[in-house]
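Quick one: the structure is below, and I'll ask about it shortly.
Each chain you see keeps its place in the complex, though not every chain is here.
In this document, chain identifiers A and B correspond to the written order of the chains, with residue numbering beginning at 1 in each.
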Amino acid sequence: LDDGFCLKTRDGSSQFHLKGLLQADYKTYDYDLEPAGIGTDPGTDGFDIRRARLIAKGKLSPLFDFAMSYEFQGVSSRRLLDAYVNARIHDVFSLRAGQFKEPFGLEALSSDSDLFFTERSMGFGLNPGRDVGVMAFGGFWDNALYYRLGMFNGDGMDDATGGNVDEPEVCARIGATPFAHAGIPLLKGFHLGASGSYQRADANTVSLDISTAGRTDFFSVATNAKFSIIRNCDTLIRHGADAAWTYGPVALFGEYIQVRYDDIESKAQTFDAEMTGYYGAGAWIITGEPVLVSQGAIQPVIPANPLGDGGYGAFGLAFRYDNFDAGDKVYDTLVFVGDSVREAEAITFGFNWYLNQYARFSVEATHTTFDQPLLIYRDSSTGTSLYSDKEDMIISRFQLGF
Amino acid sequence: LDDGFCLKTRDGSSQFHLKGLLQADYKTYDYDLEPAGIGTDPGTDGFDIRRARLIAKGKLSPLFDFAMSYEFQGVSSRRLLDAYVNARIHDVFSLRAGQFKEPFGLEALSSDSDLFFTERSMGFGLNPGRDVGVMAFGGFWDNALYYRLGMFNGDGMDDATGGNVDEPEVCARIGATPFAHAGIPLLKGFHLGASGSYQRADANTVSLDISTAGRTDFFSVATNAKFSIIRNCDTLIRHGADAAWTYGPVALFGEYIQVRYDDIESKAQTFDAEMTGYYGAGAWIITGEPVLVSQGAIQPVIPANPLGDGGYGAFGLAFRYDNFDAGDKVYDTLVFVGDSVREAEAITFGFNWYLNQYARFSVEATHTTFDQPLLIYRDSSTGTSLYSDKEDMIISRFQLGF
């Protein structure tokens, strides 16, 4: 029962695992609504099923393994997530084909259930995310140095159909734990990563949605905002860098991502558009369980004394500062003002109770400030619009993952 | 193989069950169509996949268990049904979080596959149904008295987004088998239940759909019917009471549900809207297998001599009278006349053949009468509308559940 519920053949050469993930949330929000006195209650508090996933993984021979995962929750969010096959040719060179996460970013490549926070940072929307394609990957010196290099459609998951350029997007990531074998305990858990992607883009590819930890969209690129219907776009380039340091029950980590669209053509002009996000975060498991970053992904915390059997599980604290910033050119041209703001920053304090290996309860508070008022609520019958330049949110989450 | 196909760890502390439910129907309808002579064939006869579900259940420690079920059938009906976690703290106090059925009603809380009828009574649409939230539950004296008390979003399943009031709906149920330990065989199987729900409502919450056993919608509340666009609504209150008596192979049971919207505001007026449904039913297993109601849910019939091995399974008969009645105020204001009728009553005779523990074949006839003609069929090219004040329906269902 280490990796879901498992069926094996007698010799262990073939295996099939069934895994699941369930997250049940309760969220409550607070805004400084303007104009004051009119609006009252944007009605956003409530319970939510955030994720309800089943994952099937298997190994059919030493050479081939596969994974499929499906999100069952939500009319618009339910979809096939992962569906890929690995050909394990050699430690330094294997192949993956199908739909999976493009190799970009520490936070994006870490499993959602393993993160120290309930939601990813605001810059998460700058990552390429899942896409359909092929990828080569491998590692050296016991994965002290590893690489991933892939080609993808460049328009997101199979369901999506943005972009009609024939050439694939190229996405690569390289990571290292340079002191892994140096014998210095304090530096052993130091991890560096760099990611990049390049694609020839077109008008359909110019699309981005950024949201707060409360899942409020606050920045959406629209191809027909203002007077500027986008006619064409040349390239879409992403850069990212991340660093993490773990030492016993403590982790410090941060990440920077930049996205640039070059030569967006509208009727009036041709311009470049740039957006950046970054965060710095720390986590501490009070009860002393170790935290690990391995192959560019945060690993799950396993409580030493699970609830029951006299134990109370593990307890952890986490803190994050994160920031999103869109260039003036993007903001002046590609968004609807009010629906989008140009800058946001947020601080998050989280408390995690790891009840046992499978269950976790989190309580987290996030304070997000915008550089100008954001539309929070529009009453469709009266036409009243309410704005706020901050969002305070408290979330409680019960997570069960096996 | 008692509860689906099961995987266990060696010590039995963790388990994973896979279960399924498949229902294949053939239905044939008869109407008294008006105007006579024009319309002929509303074309409603046919085969149908009614349910195709997979259910995953599991126990991860003595403390935590979970359930997920998904409906795979139908573009508009496929969705996540259950997705919840139980924390089994104590017999008298446990917690459930996620999406599940609100604790309301005997018929609604009984599993569809265990009912004596292919479809629930007309009042079923008055139940709150599944919603996202948390619930406390427990029982006393070996569950001779049990309670459930929950808070929910109050707008139905996760997919739905009715209502934008911040306060949760409260729903509670209490049930008892008062003579469970009294040593009187005739009274042992007597069960009483009462349910109630309360929520602060708004215009978006005013929504109801009621259908016959033939799944013909005959009463739909529309927020903009007639001249009365609903601007606001104050509260939504549901009451329910149910009783069941089982003795050997015989069951008698009935239920009453009332739903009231208070202070619905339209342009012209403010009024209350009230709808009620009730039924009385009986079932008899001719071959003598016992029928049970336990913790407010009808339990499955297990044939003593399954088909094959010289047996022929179990045979049962069932009868139901049910009634739906909407108040004048609702009918005059919130429905489109013709699409909706104010009153309906139905009688159902059913025959069930329980082939074995998993398979069941049912043939059932329902005669439904409406207090005025209901729109049955509208030909989109000619514009002809056909009405009927009754619906006769015969359904054959093959059900496989494991």
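The definition used in the following text is that a residue touches a chain if its C-beta (ideal position, glycine included) is under 8 Å from a C-beta of that chain, and two chains touch if they have at least 3 such contacts.
Being a predicted model, the structure only gives us computed values, none of them experimental.
Participant: In total, how many chains does the complex have, if 2 are shown?
Facilitator: Taking the 2 displayed chains as part of the assembly, the whole thing totals 3 copies.
Here is the rule we go by: only the chains that are shown with their structure count from here on.
Participant: Just curious, how far off is chain B from chain A if you go by their C-alpha centres, in Å?
Facilitator: For chain A versus chain B, the centre distance works out to 39 Å.
Participant: Which bits of chain B are touching chain A when the two form their complex?
Facilitator: 7, 9, 14, 16, 18, 56, 58, 60-64, 66, 68, 70, 79-80, 83-85, 97-99, 132-134, 151-153, 158-159, 163-168, 202-203, 231
Participant: Show which residues of chain A lie in contact with chain B when the two form their complex.
Facilitator: 1, 5-7, 18, 20, 22, 24, 26, 28, 41-49, 52, 54, 72-75, 78, 306-308, 355-356, 358-359, 381, 398, 400, 402
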